[in-house]
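Here the complex is missing one protein chain, while the rest keep their positions.
== chain A ==
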Amino acid sequence: MNSVADLSGNLTVAILDVKGKSLIQRSYRDDVPPSYIERFLPLVLEMEEENVQVTPCFSDEGINYMHIRHNNLYLLALSKRNSNAAEIIFFLHRLCSVLTEYFKELEEESIRDNFVIIYELLDEMMDFGFPQTTESKILQEYITQESHKLEVQARPPMAVTNAVSWRSEGIRYRKNEVFLDVVESINLLVNASGNVIRSEILGAVKMKCYLTGMPELRLGLNDKVMFEATGRGARGKSFEMEDVKFHQCVRLSRFENDRTISFIPPDGEFELMSYRLSTPVKPLVYVEASVENHRGSRVEYMVKVRGQFKRKSTANNVEIFVPVPDDADSPKFRTSVGSVVYAPEKSAFVWKIKQLGGGRDYTMRAHFGLPSVRNDEIDKRAPISVNFEIPYFTVSGIQVRYLKIVEKSGYQAHPWVRYLARNGDDYILRTITDAKSSSIIAPL
């Protein structure tokens, strides 16, 4: 015995409103008194008051509090043991997404309105502290909003316990189709001098499957490792996946052996795989801003944007967020392309360009008034962030070579493939420079 780790121990799960009041709770083991749920928020507030970092897991008087936040809600799990924190936190996220799929929006009201079904779900998703079925598609087959007053009682779908726990038998479509979306999100950080200091590509292959029966699918990519293994290194462009994550339907050991991605897909929409590459990426949409800050009277911006990708491509729905001081007012904008709006709630203005061609650049100017009372506080130096989408384009060079679909009834099905490159949630440029000197604005 080398450890006293408990394998389970998630004993009570609760959803709390923003005031820390329990909206719904379910105890899976009887050892944690429910009164501890109400202690959660006071503890958090106390920690905040004492300037102690509030972390997702903490312990107080022998009770472990593990929580995540969603909108204005806390999803909380309590345990008295050395529980598997990763499992529980991940479970709470799953719970959150299942409930979101059931009710569209997970919020106080949807919980109050649907408490019966939430109890049912909580009962089915976890037993005695062990997570069970968390696939919302499968859950929806036997836990539905319409009650079963009808003569036919729901039965557990085979999928709950099948080796293929994500797909039910007997699915039928008149037209068998598969849609593949390869989406690459680019995260990068550009420093004040315009150099990329961090970049990564987060790729995802999303599928929409409308297939009859229990089809076997095999996906072929231009995977470098496989190309090399099969001696095809020289031919064609290949790309190297650094870290791949698969949907649970993919046979991991098969992939480990011969890099084949084979699976029986769930029905409908799902994310088949995701991958990450940390190859250097140049900023596809490059933005820089120079600022002239006349404290106490006005501040002026000149923003330049450049599409740094192939001429034949176009970036759609480009949105550039440039931060301005909190107290800026009376905005004036001048631009040759797109539109600009002031978003005071974000302390920024947004320059929207419907279509930005590759290799093109544009400029805009903004002018804001500043209150004459000097704001002595330090400038919050938020960086510029950008949203964009470039269709028919991937940064990594990933290509879907084939998607084989085999089903015993032998029907023909057509895969459709699309590619999209877009910003990730961390596409950040620190390229706001002071107009007068070339140094960063307001060196504190």
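In this text, a contact is a pair of C-beta atoms (placed from the backbone, for glycine too) under 8 Å apart; a residue touches a chain by one contact, two chains touch by 3 or more; residues count from 1.
One rule holds in what follows: contacts and distances are computed from a predicted model.
*Asks:* Match the chain absent from this complex view to the correct UniProt protein name in "ER membrane protein complex subunit 6", "Armadillo repeat-containing protein 4", "Trafficking protein particle complex subunit 2" or "AP complex subunit beta".
*Replies:* According to UniProt, the chain not displayed is called "AP complex subunit beta".
*Asks:* Which listed residue (A:230, A:278, A:317 or A:363) would be found touching the missing chain in the intact complex?
*Replies:* Candidates A:230, A:278, A:317 or A:363; residue touching the omitted chain: A:278.
*Asks:* Pick from A:300, A:407 or A:426: which residue touches the chain that isn't shown?
*Replies:* The single option touching the absent chain is A:426.
*Asks:* Just one of A:132, A:230, A:279 or A:355 touches the chain that is missing; which is it?
*Replies:* Residue touching the absent chain, from the options given: A:132.
*Asks:* With the missing chain put back, one of A:90, A:103 or A:173 would touch it. Which one?
*Replies:* A:90
*Asks:* Out of A:197, A:225, A:343 or A:417, which touches the unshown chain?
*Replies:* That would be A:197, which touches the missing chain.
*Asks:* For chain A, which positions touch the chain that isn't shown here?
*Replies:* 1-8, 22-24, 29-31, 43, 46-47, 50-62, 64, 66-69, 79-87, 89-93, 115-116, 119-120, 123, 127-128, 130-134, 142, 147-149, 151, 153-156, 160-163, 165, 189, 191, 197-198, 200, 202, 242-248, 251-253, 255-256, 274, 276, 278, 378, 380-383, 426, 428, 430, 443-444
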